[in-house]
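The structure that follows is given in the form of C-alpha coordinates.
Note that this complex is displayed minus one protein chain, with the remaining chains in position.
In this document, chain identifiers A and B correspond to the written order of the chains, with residue numbering beginning at 1 in each.
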Amino acid sequence: MATTDMSAPLPGTDDAHATTLGLANDKMAMWTFIGSECLFFGALISTYLIYFGRTNEGPAPAGIFDIPFTSASTFILLMSSLGMVLALAAIQAGDMRRFRTWTMATALMGATFLAGQFYEFSVFAAEGFNLTTSPFSSSFFVLTGFHGLHVALGILMLLSMWAASMMGRLPQQLHTTVENIGLYWHFVDIVWIIIFTVVYLIPAAITIAPPTG
Amino acid sequence: MRLRRPGAGWRRWALVVTAALVLAGCATGELPQNTLAPEGRIARVEDNLWNLVFPIAVAVFFLVQGLLLYALLRYRARPDDDPSVLPRQVAGNTRLEVLWTLIPALILAAIAVPTVKTIFDLSQKPASPLEVRVIGKQYWWEFEYSDEAGNIVTANELYIPTGRPVFLTLEATGQVTDDPSSIGVIHSFWVPKLAGKQDLIPGHQRTMTIEAEKPGSYSGQCAEFCGLSHANMRFAVVALEPAEFDAWVEEHASPQPPPQDELAARGAELFTSRTCIACHAINGYEGAEARVGPNLTYFADRAKFAGYILETTPENVAAWLEDPQALKPGAQMPDLQLSDEDIEALVAYLQTLK
Partner (left out) sequence: MTAIAERPTTTPRRSVFRRPTAETGPWSWITTVDHKKIGILYFVTAFFFFLVGGVEALLIRLQLAQPGGTLLTADQYNQIFTMHGLTMIFFAVMPLGAAFFNYLLPLMIGARDVAFPRLNAFSYWVFLAAGIFLYSGILLGGLPDGGWFNYAPLNLIGPNPTLGVDPSAGSPIPEHVQRMVLYSIGLQIAGIASLASSVNFIVTVFNMRAPGMTLMRMPIFVWSIFVTSFLMLFAMPVIGVALWQLLFDVRYGTSFFNPASGGDPVLWQHMFWLFGHPEVYILILPAFGMVSEVLPVFSRKPLFGYSAMVFSMIAIAFLGWGVWAHHMFAAGLGPVANSAFGLSTMFIAVPTGVKIFNWLGTMWGGRIRITTPLLFAAGLVGMFTIGGLSGVTHSIVPHDWQQTDTYYVVAHFHYVLFGGSIFGIFSATYFYFPKVTGRMLDEKLGKLHFALMIIGFNVTFFPMHILGLWGMPRRIYTYADGMGWNFWNLVETIGAFIIAAAILVFMVNVTRSLRHGAVAGNDPWDARTVEWLTTSPPPPYNFEEVPHVSARDEAWHRKYVSDGSQAPRRVPAGASPDHGTPDDASPGEAAVPAAEAPAHGPAHDGASAIHMPSPSYYPAIAALGLPIAGWGVVAGGAVQVALLVLGGTIIISGLFGWVLEPSAEDH
(Lines give C-alpha, C1' and ligand atoms only; values in the text may rest on other atoms or scores of the structure.)
Protein backbone atom coordinates (compact mmCIF):
# COMPACT_ATOMS: atom_id res chain seq x y z
CA MET A 1 0.00 0.00 0.00
CA ALA A 2 1.57 3.19 -1.15
CA THR A 3 0.72 6.37 0.59
CA THR A 4 1.99 9.82 0.10
CA ASP A 5 2.68 10.56 3.68
CA MET A 6 3.37 7.83 6.12
CA SER A 7 2.98 10.08 9.11
CA ALA A 8 -0.63 10.87 8.30
CA PRO A 9 -3.34 8.74 9.84
CA LEU A 10 -5.09 6.64 7.27
CA PRO A 11 -8.75 5.81 7.37
CA GLY A 12 -9.61 2.20 7.81
CA THR A 13 -6.19 1.23 9.07
CA ASP A 14 -5.49 -0.38 12.33
CA ASP A 15 -1.83 0.29 12.12
CA ALA A 16 -1.14 1.80 15.51
CA HIS A 17 1.90 3.64 14.15
CA ALA A 18 -0.29 5.65 11.81
CA THR A 19 -2.58 7.05 14.48
CA THR A 20 -2.20 10.22 16.50
CA LEU A 21 -2.11 8.57 19.89
CA GLY A 22 -0.31 5.44 18.75
CA LEU A 23 -3.23 3.26 19.75
CA ALA A 24 -5.01 1.15 17.18
CA ASN A 25 -8.33 2.60 16.08
CA ASP A 26 -10.30 -0.56 16.62
CA LYS A 27 -8.99 -1.07 20.13
CA MET A 28 -9.92 2.49 21.01
CA ALA A 29 -13.34 1.96 19.47
CA MET A 30 -13.84 -1.12 21.62
CA TRP A 31 -12.95 0.79 24.76
CA THR A 32 -15.30 3.60 23.75
CA PHE A 33 -18.08 1.12 23.08
CA ILE A 34 -17.45 -0.50 26.47
CA GLY A 35 -17.84 2.94 28.03
CA SER A 36 -21.27 3.15 26.51
CA GLU A 37 -22.10 -0.38 27.63
CA CYS A 38 -21.32 0.61 31.21
CA LEU A 39 -24.20 3.05 31.10
CA PHE A 40 -26.42 0.42 29.49
CA PHE A 41 -25.85 -2.10 32.27
CA GLY A 42 -25.77 0.70 34.82
CA ALA A 43 -29.31 1.68 33.87
CA LEU A 44 -30.51 -1.93 33.99
CA ILE A 45 -28.87 -2.60 37.34
CA SER A 46 -30.26 0.63 38.78
CA THR A 47 -33.75 -0.40 37.74
CA TYR A 48 -33.24 -3.73 39.43
CA LEU A 49 -32.00 -2.11 42.62
CA ILE A 50 -35.11 0.06 42.73
CA TYR A 51 -37.40 -2.90 42.12
CA PHE A 52 -36.02 -6.01 43.79
CA GLY A 53 -38.21 -5.43 46.83
CA ARG A 54 -41.41 -5.16 44.78
CA THR A 55 -42.39 -8.78 44.54
CA ASN A 56 -46.21 -8.61 44.21
CA GLU A 57 -46.60 -11.58 46.53
CA GLY A 58 -44.45 -13.57 44.11
CA PRO A 59 -41.07 -14.97 45.13
CA ALA A 60 -38.54 -12.68 46.79
CA PRO A 61 -34.82 -12.84 45.95
CA ALA A 62 -33.96 -15.04 48.94
CA GLY A 63 -36.75 -17.44 48.13
CA ILE A 64 -36.00 -17.93 44.45
CA PHE A 65 -32.25 -17.67 43.90
CA ASP A 66 -30.15 -20.81 44.06
CA ILE A 67 -26.91 -19.21 45.16
CA PRO A 68 -24.71 -22.36 45.03
CA PHE A 69 -25.85 -23.14 41.48
CA THR A 70 -25.31 -19.59 40.26
CA SER A 71 -21.94 -19.50 42.02
CA ALA A 72 -20.87 -22.51 40.01
CA SER A 73 -21.90 -20.99 36.70
CA THR A 74 -20.29 -17.70 37.73
CA PHE A 75 -17.07 -19.61 38.37
CA ILE A 76 -17.23 -21.16 34.91
CA LEU A 77 -17.75 -17.77 33.28
CA LEU A 78 -14.82 -16.35 35.22
CA MET A 79 -12.64 -19.23 34.12
CA SER A 80 -13.56 -18.48 30.54
CA SER A 81 -11.77 -15.14 30.94
CA LEU A 82 -8.64 -17.13 31.75
CA GLY A 83 -9.23 -19.13 28.56
CA MET A 84 -9.47 -15.88 26.63
CA VAL A 85 -6.17 -14.67 28.05
CA LEU A 86 -4.48 -17.93 27.09
CA ALA A 87 -5.96 -17.81 23.59
CA LEU A 88 -4.62 -14.30 23.09
CA ALA A 89 -1.21 -15.29 24.43
CA ALA A 90 -1.18 -18.24 22.04
CA ILE A 91 -1.90 -16.20 18.92
CA GLN A 92 0.57 -13.55 19.98
CA ALA A 93 3.15 -16.29 20.27
CA GLY A 94 2.08 -17.64 16.90
CA ASP A 95 0.86 -20.99 18.22
CA MET A 96 -2.32 -21.34 16.21
CA ARG A 97 -3.20 -24.81 17.47
CA ARG A 98 -3.12 -23.69 21.07
CA PHE A 99 -5.02 -20.55 20.06
CA ARG A 100 -7.83 -22.63 18.57
CA THR A 101 -7.95 -24.90 21.60
CA TRP A 102 -8.31 -22.04 24.03
CA THR A 103 -10.76 -20.13 21.83
CA MET A 104 -12.98 -23.19 21.68
CA ALA A 105 -12.56 -23.77 25.41
CA THR A 106 -13.59 -20.17 26.12
CA ALA A 107 -16.60 -20.46 23.86
CA LEU A 108 -17.60 -23.73 25.52
CA MET A 109 -17.31 -22.25 28.99
CA GLY A 110 -19.45 -19.35 27.83
CA ALA A 111 -21.97 -21.79 26.41
CA THR A 112 -22.00 -23.72 29.67
CA PHE A 113 -22.79 -20.52 31.48
CA LEU A 114 -25.62 -19.81 29.04
CA ALA A 115 -26.96 -23.32 29.46
CA GLY A 116 -26.91 -22.76 33.19
CA GLN A 117 -28.82 -19.54 32.76
CA PHE A 118 -31.36 -21.30 30.55
CA TYR A 119 -31.78 -24.02 33.16
CA GLU A 120 -32.10 -21.42 35.92
CA PHE A 121 -34.76 -19.53 33.97
CA SER A 122 -36.78 -22.67 33.32
CA VAL A 123 -36.64 -23.63 37.01
CA PHE A 124 -37.82 -20.12 37.90
CA ALA A 125 -40.66 -20.32 35.40
CA ALA A 126 -41.73 -23.65 36.84
CA GLU A 127 -41.85 -22.05 40.27
CA GLY A 128 -44.15 -19.34 38.99
CA PHE A 129 -41.49 -16.69 38.65
CA ASN A 130 -41.52 -15.28 35.14
CA LEU A 131 -41.16 -12.06 33.18
CA THR A 132 -44.53 -10.65 34.22
CA THR A 133 -44.71 -11.73 37.86
CA SER A 134 -43.57 -8.48 39.46
CA PRO A 135 -41.31 -5.48 38.95
CA PHE A 136 -38.66 -7.62 40.66
CA SER A 137 -39.06 -10.42 38.12
CA SER A 138 -39.29 -8.04 35.16
CA SER A 139 -36.12 -6.21 36.08
CA PHE A 140 -34.33 -9.46 36.91
CA PHE A 141 -35.12 -11.21 33.63
CA VAL A 142 -34.48 -8.16 31.45
CA LEU A 143 -31.13 -7.49 33.13
CA THR A 144 -29.83 -11.06 33.13
CA GLY A 145 -31.40 -11.67 29.73
CA PHE A 146 -29.49 -8.77 28.17
CA HIS A 147 -26.34 -10.02 29.82
CA GLY A 148 -26.99 -13.47 28.38
CA LEU A 149 -27.45 -11.88 24.97
CA HIS A 150 -24.04 -10.26 25.33
CA VAL A 151 -22.50 -13.62 26.23
CA ALA A 152 -24.20 -15.20 23.22
CA LEU A 153 -22.77 -12.52 20.91
CA GLY A 154 -19.35 -13.12 22.43
CA ILE A 155 -19.66 -16.86 21.78
CA LEU A 156 -20.66 -16.12 18.19
CA MET A 157 -17.53 -14.01 17.75
CA LEU A 158 -15.32 -16.64 19.38
CA LEU A 159 -16.72 -19.40 17.18
CA SER A 160 -16.30 -17.20 14.12
CA MET A 161 -12.65 -16.72 15.03
CA TRP A 162 -12.23 -20.40 15.60
CA ALA A 163 -13.80 -21.21 12.23
CA ALA A 164 -11.75 -18.55 10.47
CA SER A 165 -8.63 -19.97 12.00
CA MET A 166 -9.57 -23.51 10.96
CA MET A 167 -9.98 -22.30 7.40
CA GLY A 168 -6.64 -20.55 7.59
CA ARG A 169 -8.25 -17.16 7.34
CA LEU A 170 -7.00 -15.79 10.62
CA PRO A 171 -3.34 -14.97 10.15
CA GLN A 172 -1.21 -14.29 13.14
CA GLN A 173 -1.12 -10.53 12.41
CA LEU A 174 -4.77 -10.41 13.38
CA HIS A 175 -3.96 -10.94 17.04
CA THR A 176 -5.24 -7.39 17.64
CA THR A 177 -8.72 -8.51 16.60
CA VAL A 178 -8.46 -11.33 19.09
CA GLU A 179 -7.39 -8.81 21.69
CA ASN A 180 -10.44 -6.64 21.00
CA ILE A 181 -12.84 -9.54 21.20
CA GLY A 182 -11.04 -10.45 24.39
CA LEU A 183 -11.68 -6.97 25.77
CA TYR A 184 -15.37 -7.44 25.07
CA TRP A 185 -15.35 -10.87 26.66
CA HIS A 186 -13.62 -9.68 29.82
CA PHE A 187 -16.04 -6.77 30.05
CA VAL A 188 -19.02 -9.11 29.85
CA ASP A 189 -17.46 -11.23 32.60
CA ILE A 190 -16.82 -8.25 34.83
CA VAL A 191 -20.40 -7.13 34.38
CA TRP A 192 -21.46 -10.57 35.52
CA ILE A 193 -19.38 -10.26 38.68
CA ILE A 194 -21.28 -7.06 39.46
CA ILE A 195 -24.59 -8.66 38.58
CA PHE A 196 -23.87 -11.72 40.68
CA THR A 197 -23.00 -9.55 43.66
CA VAL A 198 -25.66 -6.89 43.31
CA VAL A 199 -28.46 -8.98 41.85
CA TYR A 200 -28.03 -12.32 43.60
CA LEU A 201 -25.93 -12.08 46.74
CA ILE A 202 -26.89 -8.77 48.33
CA PRO A 203 -30.68 -8.92 47.73
CA ALA A 204 -30.74 -12.52 48.86
CA ALA A 205 -28.90 -11.56 52.04
CA ILE A 206 -31.16 -8.57 52.64
CA THR A 207 -34.38 -10.46 52.08
CA ILE A 208 -33.33 -13.35 54.34
CA ALA A 209 -32.64 -11.06 57.26
CA PRO A 210 -34.55 -7.85 56.79
CA PRO A 211 -33.27 -4.99 58.91
CA THR A 212 -35.43 -4.62 61.96
CA GLY A 213 -37.67 -1.61 62.26
CA MET B 1 -22.50 53.82 -0.63
CA ARG B 2 -25.25 53.76 1.88
CA LEU B 3 -24.84 52.16 5.22
CA ARG B 4 -26.09 48.57 5.22
CA ARG B 5 -27.05 46.90 8.44
CA PRO B 6 -29.69 44.35 7.66
CA GLY B 7 -29.36 42.19 10.74
CA ALA B 8 -29.43 45.10 13.09
CA GLY B 9 -32.33 46.83 11.42
CA TRP B 10 -34.55 43.81 11.30
CA ARG B 11 -33.98 42.90 14.86
CA ARG B 12 -34.69 46.37 16.12
CA TRP B 13 -37.92 46.51 14.15
CA ALA B 14 -38.92 43.11 15.40
CA LEU B 15 -38.42 44.38 18.92
CA VAL B 16 -40.41 47.56 18.47
CA VAL B 17 -43.27 45.75 16.79
CA THR B 18 -43.28 43.05 19.42
CA ALA B 19 -43.31 45.56 22.24
CA ALA B 20 -46.22 47.41 20.65
CA LEU B 21 -48.14 44.20 20.15
CA VAL B 22 -47.53 43.11 23.72
CA LEU B 23 -49.03 46.33 24.96
CA ALA B 24 -51.94 45.96 22.57
CA GLY B 25 -52.48 42.39 23.68
CA CYS B 26 -52.33 43.28 27.36
CA ALA B 27 -55.01 45.86 26.95
CA THR B 28 -57.58 43.50 25.52
CA GLY B 29 -59.89 41.05 27.15
CA GLU B 30 -60.01 38.99 30.26
CA LEU B 31 -57.29 36.50 31.13
CA PRO B 32 -58.84 33.87 33.39
CA GLN B 33 -55.59 31.87 33.64
CA ASN B 34 -53.09 34.71 33.89
CA THR B 35 -50.19 33.61 36.08
CA LEU B 36 -49.02 37.19 36.34
CA ALA B 37 -52.17 38.26 38.19
CA PRO B 38 -52.16 36.05 41.29
CA GLU B 39 -55.22 36.05 43.55
CA GLY B 40 -54.02 33.74 46.27
CA ARG B 41 -51.14 33.59 48.71
CA ILE B 42 -49.32 30.68 47.03
CA ALA B 43 -49.48 32.13 43.54
CA ARG B 44 -48.40 35.47 44.95
CA VAL B 45 -45.31 34.00 46.60
CA GLU B 46 -44.43 32.34 43.31
CA ASP B 47 -45.09 35.55 41.42
CA ASN B 48 -42.80 37.47 43.78
CA LEU B 49 -39.88 35.34 42.62
CA TRP B 50 -40.80 36.07 39.04
CA ASN B 51 -40.88 39.77 39.85
CA LEU B 52 -37.36 39.42 41.21
CA VAL B 53 -35.92 37.48 38.28
CA PHE B 54 -37.76 38.99 35.33
CA PRO B 55 -36.19 42.48 35.61
CA ILE B 56 -32.73 40.90 35.83
CA ALA B 57 -33.49 38.83 32.74
CA VAL B 58 -34.71 41.92 30.90
CA ALA B 59 -31.57 43.82 31.88
CA VAL B 60 -29.34 41.01 30.61
CA PHE B 61 -31.45 40.82 27.47
CA PHE B 62 -30.90 44.50 26.70
CA LEU B 63 -27.23 44.28 27.64
CA VAL B 64 -26.52 41.38 25.29
CA GLN B 65 -28.71 42.54 22.41
CA GLY B 66 -27.32 46.04 22.83
CA LEU B 67 -23.72 44.84 22.71
CA LEU B 68 -24.53 42.61 19.76
CA LEU B 69 -26.15 45.40 17.74
CA TYR B 70 -23.46 47.86 18.74
CA ALA B 71 -20.72 45.45 17.66
CA LEU B 72 -22.47 44.77 14.36
CA LEU B 73 -22.83 48.48 13.63
CA ARG B 74 -19.65 49.86 15.08
CA TYR B 75 -17.30 47.19 13.79
CA ARG B 76 -18.93 46.39 10.45
CA ALA B 77 -16.60 46.37 7.48
CA ARG B 78 -16.97 49.48 5.38
CA PRO B 79 -16.68 49.48 1.62
CA ASP B 80 -13.63 51.73 1.69
CA ASP B 81 -11.75 49.44 4.07
CA ASP B 82 -8.46 48.06 2.86
CA PRO B 83 -9.13 44.30 2.86
CA SER B 84 -5.48 43.50 3.40
CA VAL B 85 -5.41 45.32 6.74
CA LEU B 86 -6.73 43.26 9.59
CA PRO B 87 -8.01 44.44 12.94
CA ARG B 88 -5.87 43.80 16.00
CA GLN B 89 -5.84 40.03 16.59
CA VAL B 90 -7.08 39.81 20.16
CA ALA B 91 -7.40 36.18 21.18
CA GLY B 92 -8.90 36.68 24.60
CA ASN B 93 -8.69 38.56 27.84
CA THR B 94 -8.44 36.52 30.99
CA ARG B 95 -9.61 39.30 33.29
CA LEU B 96 -12.72 39.97 31.27
CA GLU B 97 -13.48 36.28 30.98
CA VAL B 98 -13.13 35.74 34.71
CA LEU B 99 -15.38 38.75 35.22
CA TRP B 100 -18.18 37.45 33.05
CA THR B 101 -17.93 34.07 34.67
CA LEU B 102 -18.07 35.44 38.20
CA ILE B 103 -20.73 38.14 37.85
CA PRO B 104 -23.44 35.84 36.47
CA ALA B 105 -22.50 33.24 39.09
CA LEU B 106 -22.95 35.82 41.86
CA ILE B 107 -26.26 37.04 40.46
CA LEU B 108 -27.50 33.47 40.26
CA ALA B 109 -26.32 32.75 43.78
CA ALA B 110 -28.31 35.77 44.94
CA ILE B 111 -31.42 34.48 43.17
CA ALA B 112 -30.87 30.99 44.55
CA VAL B 113 -31.37 32.05 48.16
CA PRO B 114 -35.01 33.19 47.99
CA THR B 115 -35.75 30.38 45.53
CA VAL B 116 -34.64 27.64 47.89
CA LYS B 117 -36.32 29.34 50.82
CA THR B 118 -39.61 29.51 48.92
CA ILE B 119 -39.35 25.87 47.88
CA PHE B 120 -39.09 24.79 51.49
CA ASP B 121 -41.74 27.25 52.72
CA LEU B 122 -44.28 26.00 50.23
CA SER B 123 -43.60 22.36 51.06
CA GLN B 124 -44.94 22.86 54.58
CA LYS B 125 -48.43 21.71 55.37
CA PRO B 126 -50.35 24.82 56.47
CA ALA B 127 -52.03 25.08 59.87
CA SER B 128 -55.75 24.20 60.14
CA PRO B 129 -56.46 23.77 56.46
CA LEU B 130 -59.56 22.50 54.74
CA GLU B 131 -58.60 19.10 53.37
CA VAL B 132 -59.79 17.91 50.00
CA ARG B 133 -58.86 14.82 48.06
CA VAL B 134 -58.41 15.48 44.35
CA ILE B 135 -58.74 12.56 41.95
CA GLY B 136 -57.76 12.92 38.31
CA LYS B 137 -59.31 10.65 35.73
CA GLN B 138 -59.39 10.58 31.95
CA TYR B 139 -60.73 13.31 31.54
CA TRP B 140 -62.33 14.98 34.52
CA TRP B 141 -61.71 15.87 38.15
CA GLU B 142 -63.29 14.42 41.24
CA PHE B 143 -63.15 16.35 44.54
CA GLU B 144 -63.83 14.54 47.77
CA TYR B 145 -64.19 16.68 50.90
CA SER B 146 -62.98 15.51 54.26
CA ASP B 147 -65.47 14.46 56.94
CA GLU B 148 -65.20 17.90 58.45
CA ALA B 149 -66.82 19.31 55.32
CA GLY B 150 -69.61 16.80 55.16
CA ASN B 151 -68.01 14.15 52.95
CA ILE B 152 -69.19 15.78 49.74
CA VAL B 153 -68.08 14.49 46.34
CA THR B 154 -68.20 16.90 43.41
CA ALA B 155 -66.85 16.94 39.89
CA ASN B 156 -64.89 19.67 38.11
CA GLU B 157 -65.92 22.35 40.60
CA LEU B 158 -63.91 22.74 43.76
CA TYR B 159 -65.64 24.98 46.29
CA ILE B 160 -63.33 26.52 48.85
CA PRO B 161 -63.63 29.20 51.53
CA THR B 162 -61.63 32.40 51.05
CA GLY B 163 -58.75 33.25 53.34
CA ARG B 164 -58.21 29.70 54.50
CA PRO B 165 -55.54 27.37 53.15
CA VAL B 166 -56.90 24.35 51.34
CA PHE B 167 -54.65 21.31 51.55
CA LEU B 168 -55.08 19.02 48.58
CA THR B 169 -54.14 15.36 48.40
CA LEU B 170 -53.81 14.46 44.75
CA GLU B 171 -54.18 11.03 43.21
CA ALA B 172 -54.68 9.73 39.70
CA THR B 173 -56.80 6.64 39.30
CA GLY B 174 -58.24 4.55 36.53
CA GLN B 175 -61.91 4.30 35.69
CA VAL B 176 -63.03 3.39 39.18
CA THR B 177 -61.95 5.58 42.08
CA ASP B 178 -59.96 3.53 44.59
CA ASP B 179 -59.61 0.49 42.35
CA PRO B 180 -55.86 -0.24 42.38
CA SER B 181 -56.08 -2.71 39.51
CA SER B 182 -57.16 -0.16 36.92
CA ILE B 183 -54.43 2.10 35.58
CA GLY B 184 -54.84 5.83 35.53
CA VAL B 185 -52.53 8.27 33.81
CA ILE B 186 -50.64 11.34 34.97
CA HIS B 187 -52.53 14.63 35.17
CA SER B 188 -51.49 17.97 36.56
CA PHE B 189 -53.66 20.15 38.78
CA TRP B 190 -53.34 23.80 37.87
CA VAL B 191 -55.28 26.90 38.84
CA PRO B 192 -52.90 29.60 37.60
CA LYS B 193 -54.30 32.44 39.69
CA LEU B 194 -54.13 30.43 42.90
CA ALA B 195 -51.00 28.25 42.60
CA GLY B 196 -48.55 26.56 40.27
CA LYS B 197 -49.10 22.99 39.19
CA GLN B 198 -48.74 19.68 40.89
CA ASP B 199 -48.79 16.41 38.97
CA LEU B 200 -51.11 13.58 39.95
CA ILE B 201 -49.21 10.35 39.53
CA PRO B 202 -50.76 6.89 39.59
CA GLY B 203 -49.41 4.87 42.47
CA HIS B 204 -48.29 7.98 44.34
CA GLN B 205 -49.95 10.50 46.58
CA ARG B 206 -48.96 14.13 46.11
CA THR B 207 -50.00 17.16 48.10
CA MET B 208 -50.27 20.88 47.55
CA THR B 209 -51.84 23.94 49.09
CA ILE B 210 -54.04 26.49 47.40
CA GLU B 211 -55.58 29.61 48.81
CA ALA B 212 -57.90 32.30 47.45
CA GLU B 213 -57.99 35.84 48.76
CA LYS B 214 -61.27 36.95 47.24
CA PRO B 215 -64.51 35.22 46.29
CA GLY B 216 -64.75 34.24 42.66
CA SER B 217 -64.48 31.42 40.16
CA TYR B 218 -60.91 30.60 39.21
CA SER B 219 -60.29 28.78 35.97
CA GLY B 220 -58.04 25.72 35.96
CA GLN B 221 -57.11 22.94 33.62
CA CYS B 222 -55.09 19.76 33.40
CA ALA B 223 -51.52 20.62 32.49
CA GLU B 224 -49.98 17.21 31.86
CA PHE B 225 -50.74 15.50 28.57
CA CYS B 226 -53.18 12.75 29.42
CA GLY B 227 -54.64 11.56 26.13
CA LEU B 228 -57.25 12.44 23.56
CA SER B 229 -59.21 14.93 25.63
CA HIS B 230 -56.33 16.45 27.56
CA ALA B 231 -57.52 19.81 26.21
CA ASN B 232 -61.00 19.09 27.55
CA MET B 233 -60.02 18.43 31.13
CA ARG B 234 -60.81 21.78 32.67
CA PHE B 235 -62.26 22.75 36.02
CA ALA B 236 -62.92 25.71 38.28
CA VAL B 237 -62.11 26.56 41.86
CA VAL B 238 -65.01 28.53 43.31
CA ALA B 239 -64.06 30.57 46.35
CA LEU B 240 -66.84 31.68 48.72
CA GLU B 241 -66.80 33.82 51.83
CA PRO B 242 -66.42 31.46 54.82
CA ALA B 243 -70.04 31.87 55.90
CA GLU B 244 -71.33 31.18 52.39
CA PHE B 245 -69.02 28.23 52.13
CA ASP B 246 -70.43 26.76 55.35
CA ALA B 247 -73.91 27.19 53.93
CA TRP B 248 -72.82 25.49 50.71
CA VAL B 249 -71.43 22.58 52.70
CA GLU B 250 -74.59 22.22 54.68
CA GLU B 251 -76.77 22.23 51.59
CA HIS B 252 -74.60 19.88 49.53
CA ALA B 253 -74.09 17.39 52.30
CA SER B 254 -77.80 16.62 52.25
CA PRO B 255 -79.21 13.99 49.87
CA GLN B 256 -81.53 14.71 46.96
CA PRO B 257 -85.26 14.08 47.44
CA PRO B 258 -87.02 12.11 44.66
CA PRO B 259 -88.33 14.36 41.85
CA GLN B 260 -91.94 15.55 41.94
CA ASP B 261 -92.41 16.43 38.29
CA GLU B 262 -93.72 13.56 36.13
CA LEU B 263 -91.18 13.88 33.33
CA ALA B 264 -88.34 14.14 35.80
CA ALA B 265 -89.64 11.10 37.66
CA ARG B 266 -89.53 9.15 34.40
CA GLY B 267 -85.96 10.39 33.97
CA ALA B 268 -85.17 9.10 37.44
CA GLU B 269 -86.43 5.66 36.40
CA LEU B 270 -84.38 5.78 33.21
CA PHE B 271 -81.36 6.55 35.34
CA THR B 272 -81.54 2.96 36.50
CA SER B 273 -83.00 1.26 33.44
CA ARG B 274 -80.59 2.87 30.99
CA THR B 275 -77.64 1.93 33.22
CA CYS B 276 -76.52 5.45 34.20
CA ILE B 277 -76.51 4.09 37.73
CA ALA B 278 -73.68 1.72 36.87
CA CYS B 279 -71.25 4.64 36.79
CA HIS B 280 -72.84 7.63 38.50
CA ALA B 281 -73.73 8.30 42.12
CA ILE B 282 -76.59 10.51 43.36
CA ASN B 283 -76.88 10.90 47.11
CA GLY B 284 -80.43 10.07 48.07
CA TYR B 285 -81.05 7.91 44.99
CA GLU B 286 -81.13 4.35 46.16
CA GLY B 287 -78.28 2.24 44.87
CA ALA B 288 -76.55 5.05 43.01
CA GLU B 289 -73.11 4.86 44.58
CA ALA B 290 -70.73 4.04 41.75
CA ARG B 291 -67.62 6.13 41.34
CA VAL B 292 -66.76 5.59 37.72
CA GLY B 293 -68.25 8.81 36.38
CA PRO B 294 -68.94 12.06 38.23
CA ASN B 295 -71.20 12.20 41.26
CA LEU B 296 -74.35 13.92 39.99
CA THR B 297 -76.01 14.86 43.29
CA TYR B 298 -75.92 18.60 42.61
CA PHE B 299 -75.33 18.35 38.86
CA ALA B 300 -77.57 21.26 37.93
CA ASP B 301 -75.70 23.61 40.26
CA ARG B 302 -72.51 23.29 38.25
CA ALA B 303 -71.80 26.05 35.80
CA LYS B 304 -70.29 23.61 33.33
CA PHE B 305 -70.03 19.86 32.85
CA ALA B 306 -68.24 17.28 30.66
CA GLY B 307 -64.70 18.14 31.68
CA TYR B 308 -66.00 21.66 32.34
CA ILE B 309 -66.21 22.48 28.66
CA LEU B 310 -70.01 22.74 28.23
CA GLU B 311 -72.34 25.09 30.03
CA THR B 312 -74.98 23.23 31.95
CA THR B 313 -77.95 24.12 29.76
CA PRO B 314 -80.69 21.63 28.87
CA GLU B 315 -79.63 21.76 25.20
CA ASN B 316 -76.00 20.97 26.02
CA VAL B 317 -76.95 18.16 28.38
CA ALA B 318 -79.20 16.72 25.69
CA ALA B 319 -76.45 16.96 23.08
CA TRP B 320 -74.04 15.26 25.49
CA LEU B 321 -76.42 12.37 26.16
CA GLU B 322 -76.94 12.04 22.43
CA ASP B 323 -73.25 11.57 21.52
CA PRO B 324 -70.60 12.16 24.20
CA GLN B 325 -67.65 11.21 21.99
CA ALA B 326 -68.44 13.96 19.52
CA LEU B 327 -68.10 16.59 22.22
CA LYS B 328 -65.25 15.07 24.20
CA PRO B 329 -63.18 12.50 22.30
CA GLY B 330 -62.09 9.57 24.40
CA ALA B 331 -64.60 10.32 27.15
CA GLN B 332 -65.56 7.25 29.14
CA MET B 333 -69.24 8.11 28.90
CA PRO B 334 -70.62 5.73 26.26
CA ASP B 335 -73.17 6.55 23.62
CA LEU B 336 -76.19 4.84 25.19
CA GLN B 337 -78.34 5.03 22.03
CA LEU B 338 -81.01 6.96 23.91
CA SER B 339 -84.23 7.96 22.19
CA ASP B 340 -85.16 11.64 22.05
CA GLU B 341 -87.93 11.06 24.62
CA ASP B 342 -85.52 9.34 27.00
CA ILE B 343 -83.04 12.18 26.62
CA GLU B 344 -85.78 14.71 27.33
CA ALA B 345 -86.78 12.87 30.49
CA LEU B 346 -83.20 12.44 31.68
CA VAL B 347 -82.47 16.11 31.06
CA ALA B 348 -85.54 17.02 33.06
CA TYR B 349 -84.40 14.79 35.89
CA LEU B 350 -80.87 16.13 35.85
CA GLN B 351 -82.26 19.66 35.97
CA THR B 352 -83.82 18.87 39.32
CA LEU B 353 -80.47 17.98 40.86
CA LYS B 354 -79.71 21.26 42.57
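Remarks
Methods note: a contact is a pair of C-beta atoms (placed from the backbone, for glycine too) under 8 Å apart; a residue touches a chain by one contact, two chains touch by 3 or more.
The shown structure was predicted, so the numbers you read here are calculated from the model rather than taken from an experiment.
Only one of B:Val45, B:Ala265 or B:Leu336 touches the absent chain when the whole complex is considered: B:Val45. Although one chain is hidden here, its contacts on subunit B can still be listed: residues 4-7, 10-11, 14, 18, 21-22, 25, 28-36, 43, 45-47, 49-50, 53-54, 57, 60-61, 64-65, 67-68, 71-72, 75-77, 81, 84-93, 96-97, 100-101, 104-105, 108, 111-112, 115-116, 118-120, 122-123, 138, 174-175, 180-186, 188, 190, 192, 195-199, 201-204, 206-207, 219, 221-232, 234, 309, 325, 329-332, 334. Even with one chain removed from view, subunit A keeps its contact list with that chain: residues 1-14, 19-21, 23, 25-30, 32-33, 35-37, 39-40, 43-44, 47, 50-51, 54, 56, 131-132, 134-135, 138-139, 141-142, 146, 153, 157, 160, 169, 171, 173-174, 177, 180-181, 183-184.
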